[in-house]
Structures are given as C-alpha cells and as structure tokens.
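All protein chains but one are shown at their positions in the complex.
Right after this comes chain A.
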Amino acid sequence: MNQQDVLNQVQEIFQDQLDDESIILTNESTANDVDDWDSLTHIMLVVAIEKQFKIKFTSMEILSWRNVGEMIDNILNKLN
C-alpha cells in the first residue's frame, strides 16, 4: 500500500465518520480545513482508522501529528 492508497482510505473514513461526503483530504490538510474535525471527533476518526487498518496508535502518536500527511506516514510505518 502506498501513500495515495492510504490517503484515499483515510479520506473515506473521514467522510463516513463526519457524515460529509464533500471532505477532500491532502497531505497538508489540518483540522482547520475540515468542518467538525475537533479534538473530540479526532478520537472517533482515530478509533475508526485503527479498526480499518488493524493497528493501534500510542497516545503520543495521536497527539503528535501536525497534518494528515504525518498521520499517513505513521499508518504506513505501522503497516510495514
């Protein structure tokens, strides 16, 4: 799986969890760019991503990402 595959899947999870099909993510996207993405919905997204990719983030990791790209790098790291 490459960066783009993961990004596509993560985008679907965002659309599904936040119930908004218009969400388009890029590596540079941050919480400021997506309506309803706040510290609480963030945890819904994290739990859904963990379930989808069958991985588990540490608490430090969850708090460390500055944008979607860093989160995807983290997912890819765990998958490989």
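Simple rule for what comes next: a residue touches a chain if its C-beta (ideal position, glycine included) is under 8 Å from a C-beta of that chain, and two chains touch if they have at least 3 such contacts; residues count from 1.
Methods note: contacts and distances are computed from a predicted model.
**Q** UniProt name of the unshown chain, from "HPr family phosphocarrier protein", "ABC-2 type transport system permease protein", "HAD-IIIC family phosphatase" or "Molybdopterin dehydrogenase FAD-binding protein"?
**A** The record names the chain that does not appear here as "HAD-IIIC family phosphatase".
**Q** Give the residue, chosen from A:2, A:32 or A:59, that touches the chain omitted from the document.
**A** A:59
**Q** Which listed residue, A:2, A:22 or A:39, touches the chain dropped from view?
**A** Here the residue in touch with the unshown chain is A:39.
**Q** For chain A, which positions touch the chain that isn't shown here?
**A** Residues in contact with the chain left out: 16-17, 19, 39-40, 42-44, 46-47, 56-59, 62-63.
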